[in-house]
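The block underneath contains the structure these notes are about, expressed in structure tokens.
The other protein chains are all here in position, but one chain of the complex has been omitted.
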Amino acid sequence: MNTGVRTPRLCTEAQAVAMIENGMTLAIGEPTPMALVRQVIRRELRDLTVIASGLALDLLIAGGCVRKTISYYAGGGFGVPVAPSFRRAAERGEIEVWECEEGILTSGLEAAGKGLPFLPWRGGVGTSLPEVNPDLKLMRDPINGETLLAVPAIKPDVALLHASVADVYGNVQHQGGPGWIDLFLQRAAARCIVQVEKIVPNEAIRAAPWATTIGRADAVVRLPWGAHPWYSRGWYVQDSAFLAAYLAVATAAAERDEPAGLAEFLHRYCHEPVTHADYLERVGLKRLLALHEY
Amino acid sequence: MNTGVRTPRLCTEAQAVAMIENGMTLAIGEPTPMALVRQVIRRELRDLTVIASGLALDLLIAGGCVRKTISYYAGGGFGVPVAPSFRRAAERGEIEVWECEEGILTSGLEAAGKGLPFLPWRGGVGTSLPEVNPDLKLMRDPINGETLLAVPAIKPDVALLHASVADVYGNVQHQGGPGWIDLFLQRAAARCIVQVEKIVPNEAIRAAPWATTIGRADAVVRLPWGAHPWYSRGWYVQDSAFLAAYLAVATAAAERDEPAGLAEFLHRYCHEPVTHADYLERVGLKRLLALHEY
Amino acid sequence: MPPSCSTAELLACFLARDLNDGEELQVGVALPIPEAAVRLAHLTHGPNMELIFLGARMNVHHLDHLPMPAFGWDARVVRWAESFSDRGHRFDQVRDWQRRVFFVGGLQVDPHGNTNLIGVGQDFRRLQFRGPGSVGTSTLTTHVGRYYIVLNSHTPRIFVPRCDFISTVGWGSGGADARTALGLPGGGPKYCITPLCILDFTPDEKRLRLVSLHPGVTLAQVQAQTGFELVIPAQVPTTAAPTPEDLQVLRTQVDVAGALRG
Partner (left out) sequence: MPPSCSTAELLACFLARDLNDGEELQVGVALPIPEAAVRLAHLTHGPNMELIFLGARMNVHHLDHLPMPAFGWDARVVRWAESFSDRGHRFDQVRDWQRRVFFVGGLQVDPHGNTNLIGVGQDFRRLQFRGPGSVGTSTLTTHVGRYYIVLNSHTPRIFVPRCDFISTVGWGSGGADARTALGLPGGGPKYCITPLCILDFTPDEKRLRLVSLHPGVTLAQVQAQTGFELVIPAQVPTTAAPTPEDLQVLRTQVDVAGALRG
């Protein structure tokens, strides 16, 4: 008697990233959904506002996609205190930096999730943050009169996340936990795309429903090794040599005005591969297999 | 070379409830930690402010422990729209009712957990709640000027919770999820006592750390069938006949001024049994075994 | 000739037909009619509906048989969960509730669909009848795409010109902009269903209006049992009987124990 069928939410990286338009606010989780990030660069999306850190942030800036960053941490990785493309673009005023901090960011994201125009936060009181970011207003709380920051709601249009597994209906389970920011991004964003290492049967999800970290992603994309060169908890470790190679060319471009290496990197790994599988072939299977976590 | 030993946090119900003093604010989770609640009644604690619902709320009021309730839902159970002892005490002004609602309650608890004097909330705007509870202040948000409720921080002294399992170090894992309120209570309360069906090895906790719902309870008490007559997810269902028997005597006391049955119930099940094991013997092993969940 | 059915079955089938595929249906405890309705809708035309009971989110369209009694009272319902809507967060994603549908009862309802679960009486400190409290209804009705007011009886003590206390805002003091003026993003109450009739709200004033009378109920009876003047259209039909198909699914796959038939 049951009529109709439940609609799967599985799609390709190209279909998923087609949701994103120039000028949108994009939120990038951690562990980093690098395959989706590369697809954003491949599509040559422009004027994005991004909530991101690390390689994803730097690569999106290097790829010319970013107008503004909601910025809480832009470390470059091993021994590189600041992400090079971010640093250059910020110092030259080529991107707008909405300066914040993790507790302020999570407050703004929570406000969005809760349908509130703001949430108060204490961390940041006494710092320069409300001075360099006038959207953060000092306020007196209406109960005790204490000084707090009023953080406006931060509303991403699309969140891009990486996880271990999902079923085809958008029930996502992280192994080893999601990164600290992922669930905040998902709750705040209008839409959520999750790339996963593996698709599992719905029955496997229902066997452990409390392990479901996201109940209904708008799109699920199967992208094994999709976090490469970054890590994927329970699956593989980061590819440190690959990251170092990126940092070398990005630093040369940013600090020594030698953009050729970075341009070649972007061409070789972001623009030229048509699909994620093409990218993986270019990286090489042996290299990928050597990154196995345990 | 490792020196010292890690201190277990395992104790008896009497040791755990010894943390609680007259006049404190007590927060009761769901599924309900009935064995701890009975211990509170047995100790004849007085003038408590309670965050509780259902049987726990009603029994604590019937037991004379309550001065004030932080009240969001006081349904009586099957076919009894309002918990009888609560209803009588509230109508006669014998207890103070701090009227709120689940979203308001969670906002106040979150404010406490976040070290904030208040959090704003939209649910309740336009209702009578700020009128019957003047602690809820209408405010204009400092960003957009919208009207919201400012909910003051709600800071329980002790949270009493029920869960499936824990290790001796206070790492707690719920099966089938904790009730909606439990983690809010734990994060807000100064101290947290968790009764569990079973103690498991630390290795079992570390095998699935993301399943840990509470990372370090202040005290863990092994109380099998400790939620009786209420349910324990994954372990046993509620004892409907027992609940109906309670509701009958509580209703007779509240609505017909016939307190004998309720007094006898309190004596038989709360005051006379010295330990939880005494209570279980009185209930009867066959009855308990018949409540097995699956 | 439509099959005979109880009023509860009539209402469950009416509600079920008003629910759309893809919606999230959240039902609290002690509301058997909405509970049956969402499960009926899920089986008949809602393969993408998500049901939320006790914080557990599920899609059980693939199950041929959804046993009563009441999920909402039975913690075992979590066995069908795919995820937990609460996860210790509960109301942290209300921005996403446009597709969510909810159901509320009430001790009192006023002409604009504001309802009261707090209590009856003039003095909050000495209520004549202390109600159960607001549960999560103030928050849910603020944000959900729409909700239904579901009442187990229809009397002048329930339908009052003014609630003694308001726990959920329907259309406030009236008018199509009543909710936006208060900053309430949700869509408000759509229908109010009772054992006598189905009511909705006029588009401009947002006053309670009679939609249909259940079989055997007269207009005069409804008016006598309502403590204020309802808007009465020129034509008031009889509430449409369930289709035989819906009634069969309801009785054989949802309410097998006959809880709604009594």
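Order of writing sets the labels: A, B and C. Residues in every chain begin at 1.
In this text, a contact is a pair of C-beta atoms (placed from the backbone, for glycine too) under 8 Å apart; a residue touches a chain by one contact, two chains touch by 3 or more.
What you are looking at is a predicted structure, and each value in this text was computed from that prediction instead of being measured.
Trainee: Among A:63, A:142, A:156 or A:178, which one is in touch with the chain left out?
Mentor: Final answer for the missing-chain contact: A:178.
Trainee: Which one touches the absent chain: A:49, A:106 or A:251?
Mentor: From the options A:49, A:106 or A:251, the contact with the absent chain belongs to A:106.
Trainee: Identify the residue among B:46, B:140 or B:216 that touches the chain left out of the display.
Mentor: B:216
Trainee: On subunit B, what residues meet the omitted chain?
Mentor: Counting only subunit B, the missing chain is touched by 1-7, 110, 112-115, 155, 167, 169, 171, 187-188, 202, 205-206, 209-210, 212, 214-216.
Trainee: What subunit A residues would touch the chain not displayed?
Mentor: Listed in rising order, the touching residues are 31, 71-76, 78, 81-83, 86-87, 90-93, 99-104, 106, 121-129, 131-132, 146-148, 176-180, 182-184, 213, 231, 233, 237-238, 293-294.
Methods note: only the chains that are shown with their structure count from here on.
Trainee: Would you give the residues of subunit C that are in contact with at least 2 other chains, written as numbers and ranges?
Mentor: In subunit C, residues 56, 78, 81, 84, 87, 91, 143, 185 touch at least two other chains, as defined above.
Trainee: Give me the residues of subunit A that touch two or more other chains.
Mentor: As it turns out, subunit A has residues touching two or more other chains at 114-115, 209-210.
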